[in-house]
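Yeah, one chain of the complex is gone here, protein chain that is, but the others are all in their spots.
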Amino acid sequence: MAEPLLTLRDLKATFTVPGYGVVRAVDGVSLEVAAGEIVGLVGESGCGKSTIGRCITGQVVPSAGEVVLDGMKLGRRRSPQQRRAAQMVFQDPASSLNPRMSVRAVLAELLRVHRLVPRDQVERRCRELMGLVGMPDQALDGHPHQFSGGQRQRIAIARALAVEPRLLIADEPVSALDVSVQATILQLFDDLRQRLGLAVLLISHNLAVVRYLSDKVAVMYLGSIAELAQRDALFADPRAPYTRVLLEAAPRLGQIGKTPDPGLKGDPPSAVNLPSGCRFHTRCPRAEERCSVEEPALLPVHDGPPPAGGEVHLAACHFRAGHPGAPGQTG
Amino acid sequence: MSAPELATTGSSEQAVALEGFVVRSHPTLRKALRNRSLLTGGAIVGTLVLIAILAPWIARYDPLQQDLAATLQLPSWVHWLGTDELGRDVWSRLVWAARFDLATGFFVVLFPFAFGTLIGTLAGYYGGWIDTVLSRIIDVVMAFPYYVLIITLVFVVGKGIRGIFIAFALADWVTYARTVRSTTLVARRMDWAAAARSGGLSDRRIIVHHILPNTITQAIVYAMSDVVYVILAVVTLGYLGLGIQAPQPDWGSMIFDGQLFMTTRWWLSTIPGLCVVVTGIGLSLVGDGLADVLRPE
Partner (left out) sequence: MTIPALKVEGLTVEIARGRESFRAVDDVSYALEPARSIGIVGESGCGKSISLRAIMGLLPDAARVVAGAVAVHGTGLSLEGKGAARQRRGHLAMIFQDPGTALNPVQKVGEQIAETPRLVLGETRGRARERALELLRHVGIADPERRYDSYPYELSGGTRQRVMIAIALASQPKVLLCDEPTTALDVTIQAQILRLLVDLREEMGLSVVFVTHELALVGQLCEDVCVMYASRLVETGPTPAVLERPLHPYTLGLLRSAVDLDEELEAPKPIPGSLPDPARRPSGCPFHPRCFLATPECASTTVTLTGLGDGRASACLHVERLLTEDGRALQEAAAKAAVKPQDPAGTAGGDGRG
C-alpha cells in the first residue's frame, strides 16, 4: 500500500487548567489518511476531535507523538510551506472571514505571498477559485457581511484551497448552517474530492454527515479512538458499545413516533480523571468486571488477514469479536 | 445587474448577495453621510478648525499687542469682545488660542496613539511573557491617578508646551495600549486569524493587514475624546500656572486671567470656557459617530 498522506502516531495533547488539573484532551491517537480519502472523526463534545485538527494545523502543540504530512514531520516551528500543507475550514461562518477584508484581498494576498501564480495571473486564479466553490466572480468584491452563512462557508473553502493544500481539515463545516443549505456544502466537498482528489479530515458530531461523506470513520471517546473502520463496515456492524450507543441516540427520519433510546445514563467523566481500565466502562451498558481493570487496545475485530482491498476494522473493546448473548448489530 | 441575467449563471442565493454590491458600493461612506452625530460633530469641529487655520485673517489685532491705555473695554465695533486687563483684543486672542489649543490637542495625542497601539498590539498578539511584561508596565502607569501623574510629570520636566508633550507621551499611551490589547486578544482568537496563520502568512503581515484594521478603530474613536482630555488638561495646567506660558494665547490662561474680573467683565473667562465646552461636544460627537460608522456589520 502507498505511503499515507497523513499519519498521526500516538498523538497526545494535554492542557493544564489552573486549579483543576491536567486535561488529557487527546490521549494516544494513531490515524492515517490516504491521498484523496475523506476520513470522518466523530464523537461528542470534549472527546478531543477538534484538538486533533488543531494539532495538525499547528494551533495546538502536541505533548507527545508525531504528525507526518506528505512525508514532512510537522513540529512546533513550521515553514510557510509546511503550514500551507494542511488547511482548516471552521464551524462558525460568522468568525471565519475577516470583516475588514474583501474576498479578493484575502485570496490575492495568499496567492502573492506564496508566489503561487505569476502576478498577472492572480485575478484569473481568484476567479477560478470562486468557480471551484460555486460562487460568481462578482463575489470577489464583496465583504463578509454581504454573504449568507452558506456563501461564507464556500468562501472559506476557497481561501483554504488557494494555498494548494494537501489536506483539508473541516471542523463541523455544516453544523452552524441551516438544513436546506447544509446539503449544498456537503455536495461541494463531494465535488472537490472528485475533481481535485483532495484528502479531507472531516470532524463532526453528526453521524449522518460523516456517513454521507467519509470513506473511513474513527469514533472517539474521551481522547482516544473507540472504533475505526471503513464507513460501511462501521455503520452496518458497529463493534464498540459506544458506537452503538451513538447510533441509537441519533435522531432519524425513519423512526417516526419512536423516541430515541438514550442507551446510557449520565455525562461523560472528566478528562482530568480518566476512569481506570476501559474509559467507557462507567457508562457502558455491557461493562463487566474486567472492563474496569484492563484497558482494551484498538485491535482488529476479525481474526485472520484483513479482507481483500478493505481496511481492517478496529475496535477498542474486550468484547469486540461479539458479546456473549448480545445481538450482532443494531439499527 | 438584472436578476434574469443571473439566473443563467448561478442560483438566486448568489443573486441576493449581488444586489447588495451594487446598492452598497461605498457602505462606509453612505453610513457616514447618514450618521447624525458624526455630521453635527464634524460641522462643529470643522468650523473650529477653519477658524484656527484662518486665525491670521480673522483676528483683527495682534493677540500680543498691549494697549495699557485701553484696558478692560466693553465690547464694541472696534473690539468685538472688548479688551483684557492688558488692553489686548479678546476676540483676536480667542481665535489664536483656538489655533494653538487645537494643534496642541492633536499633536500631543499622536505619540500616545501610535505608541500605545503598537504596544497593545504586540502584547495582545504574541501573548505569553511579552504580554506579561507589557501588561505589568501598563498596570504600573495606570496605578497613578491620571491628572496627578500629568501634573507631577510637567512639574518635573518643566512647564510649558515641551513639558506637556513629554508628560502625555509618558502617561497617556497606556489607555491606547490597554484598549488595543483587549481588542487584539479577541481578534487573534477569531477563526480568520487562525486561517491567516495556517495560510503561511508572516506575523507582521497578519498584524498589519488582518488584525490592525479590526483593532485600530477603537483607538481612533478613543483618540477623539482624548483630544478633548488633552485640551482640558492643558487648560487645567494653564489654570495652575504650569501650562502654556504667557503671553501665548490659550483658552486655559484666558480663563485664569479673566476670573479676577468675573463680576464686571464675566465674558473674559466665560467665553473661552464655552469654547472648550463646544470643542469637547464636537469631538465627542465625532467620536460617537465614528464608532458607529467604523463598526463592521
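Think of it as A and B in the order they're written, each chain with its own count starting at 1.
The rule is short, and it goes like this: contacts are C-beta pairs under 8 Å (C-beta built on N, C-alpha and C of every residue); 3 or more make two chains touch, one makes a residue touch a chain.
The model shown is predicted, which means the values in this text are computed figures rather than measured ones.
A.B. asks: Could you tell me which of A:197, A:262 or A:322 touches the chain that is not displayed?
C.D. replies: Selected residue, touching the omitted chain: A:262.
A.B. asks: Kindly state which of the options A:17, A:64 or A:183 is in contact with the chain not pictured.
C.D. replies: A:183
A.B. asks: On chain A, where is the contact patch with the chain that was removed from view?
C.D. replies: For chain A, the residues touching the absent chain are 44-45, 148, 150-151, 178-184, 186-187, 190, 205-209, 211-212, 235, 245-267, 331.
Criterion: only the chains that are shown with their structure count from here on.
A.B. asks: Using Cα averages as centroids, what's the distance between chain A and chain B in whole Å?
C.D. replies: Comparing mean C-alpha positions, chain B is 49 Å from chain A.
A.B. asks: Show which residues of chain B lie in contact with chain A when the two form their complex.
C.D. replies: Going by the criterion above, the answer is residues 1, 6, 9-10, 13-14, 16-18, 20-21, 24, 27, 190-202, 205, 209-210, 213-214, 296-297.
A.B. asks: Which stretch or stretches of chain A touch chain B in the complex?
C.D. replies: Those residues of chain A that touch chain B are 57-59, 80-81, 83-84, 86-88, 90, 92, 95-101, 109-110, 113-114, 134-136, 138-139, 141-143, 145-148, 150-151, 156, 159-160, 162-163.
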